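Every protein chain except one is present and positioned as in the full complex.
Moving on, here comes subunit A:
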Amino acid sequence: MVPVEQLHLSHVLQTVSALESIVLRSFGPEGGQVLFTRDTGQVMLSRNGKRILTALHLDHPLARMVVRCVWKHSTITGDGSKTFVLLLASLLRIIHATATKEPHMFQPHNSTEAAEAATARHLADRLLEFALTELDELIVLNVLPHGFCVSLDNFTAETQHNLSCQTLLVSFFRTRLGYAYCDFFRNLFCELLSHWKVKDDRPSFSIQFLNNSFPALHTQVSGVPVSCSRLIEGQVIHRDFATPCPQVRKQPLKAVVFNGYLQPKLLATQDVLELRCGDKVTEDRGIVHFSSWTERSVESIIATLQSFGVSVLLCALKQSSAVLAAATQAGMCLVECVSDEEISLFTQLSGVTPISDCWRIHPEHIATLTFCKPLLLGAHRNVHLDFHDCEERLKVKPCSLVICAPSEAQADQHACAFQDAFRMLLTALEPVCKTQTALEETIPSKKCTSLHADNISDETACRVHPHQKCVTETGCVISAGGTFEFLLHHALHQYGHSCSVSVNTSAVVPVSQLLAKALLSVPRQIYSHNLKHFLQAQTRVMALIPKQPHALCANFIHTEGPLGDGKLSSCKKGNISLKFLDLGLESVSCKYQLVLAVLQCLTNLLQTNMVLRTHTVLHTKSHDSLNAHLESSEDEDED
């Protein structure tokens, strides 16, 4: 029989709390690094919750499910993984408290545990339903007026907006890399963006491009201080010249890209070459004939290239020594084993297509470079090149990023932070507005699911993007340090009051109150080192909220729809932005998606009530156990 493990609410809470305690070490302004080793012995560093959680290699199915949800969420938004766990733990704690206090409010059950579980499940469902229907309006009404909008155009413009965009980035880098380097990397990031900004085009296009081609665009150098990180013009190909270094010569240079071998492979894997004993006079020196033919074909290819004036060859594959020698003699420089990403970046920037058939070389295969020279970065020699008329053709100034750090682990951490910053910006400034899809998936189906649950969370986590358009349309930001949580807490609190007054369902706990309470745990952790600061921050934010009677507030919600974009962007940005800029900024839409994703994950977690541990044979020699396994796996789980 398959061992069955009942899952109680307390188990779930215990598991998530364990995750929380790990993540808390690197949460907030006083948080630090987490050092981890790979199974290869490689040392890595991170303050990124997603990376920390995946490095744990957890065994517990529930914990793995949570990690999976976090992973999904932060892969999309690039941010918020630590807050995710924090908020989830806090929500679970509150639901647990509520459920144990009044376990029979839902329906009679035979055991207290079952009753608790049912209550908890019910609460979670209502929370999600509430969030999907009401949360966006609440945010629009109560949070957005205190934030302000940034758009990508402002990155390069010298306006006050620019300041806020940069602050957004500083806050992001601070959570990822600590105080020491956040300003430095912010500047580097903005510089990179401004170089790659396509003139007269949608700005998010260039961020998307940078996000996709980042692996080919950056070089990690270890052994030098972080402050040596810089931008360099053009593209860096992370290979050395295979032929002796090119001399200084006339510019511009012509370059081609090869996908295959220059020296033809005479015999494919299945081919058989038969050498017969023939007439010595007529037969043309036997086997030697074949190898001389391949050499001659190399020479003719090189001659063709020379007639086009080509002097740089980039090859995806390793070439034979005959090719290298022929290229050297023709005065061409050749680079072998160029990675796919770099070739694709090169072709995108130069606008040429790679040559796959060496016998057909056309002018559209030939790119023009301003220079192509060796570049020593750290221990490795690279090829450094720049494109000739890029500014006219693509309207960008291509440049590559060099990330320096004393150790590989740190350089890697900085590179990851850059990659995530692109994702965060994409979410914050031009988020995906998905239409309402398959919400029924989240409505609880009374089915117990065995927790090989990866696929479940896959599906649901993807559908986090909700149905409304209003919050996500603008690149709205708000000052960091818990402002979002304080404001939303207040709004939810008010809403809860108005509901309980107007609708007379006193038996039901207002779920908005639960969420409000849970939200406060985030700023509480931010200021965990000093309670006084927490209270100060709360009063400061509360002072911003205009005093309104509860009833009026509730009416307001029902009568008016979401505010237009124009109103939001303009209102109040002056005074608040200046007051809270020192705290940093964070994106409202990231936060909104975070809350939804957490609630989604919560519902998933609480729907599960049992773990079935099936057995796969590992290292077992006994035939019987294999059979037993086959039998047992046929037993379907049932509730």
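One rule holds in what follows: a residue touches a chain if its C-beta (ideal position, glycine included) is under 8 Å from a C-beta of that chain, and two chains touch if they have at least 3 such contacts; residues count from 1.
Assume contacts and distances are computed from a predicted model.
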Among "Phosphatase 2A Regulatory Subunit A helical domain-containing protein", "AP-3 complex subunit beta", "MKKS centrosomal shuttling protein" or "Transmembrane p24 trafficking protein 1a", the omitted chain is listed in UniProt as "MKKS centrosomal shuttling protein"
For a quick check of understanding: of A:T100, A:S194, A:Q208 or A:S222, which residue touches the chain that isn't displayed? A:S222
Identify the residue among A:A114, A:L141, A:A322 or A:M610 that touches the chain left out of the display. A:A322
Which of these touches the unseen chain: A:A180, A:V198 or A:M542? A:A180
Just checking the interface: what residues of subunit A touch the absent partner chain? 22, 25-26, 30-39, 41, 43, 45, 52, 55-59, 178-180, 222-227, 244-245, 248, 263, 265-277, 285-288, 290-292, 294-296, 298-299, 320-322, 324-326, 328-329, 378-379, 405-410, 616-619, 621, 623
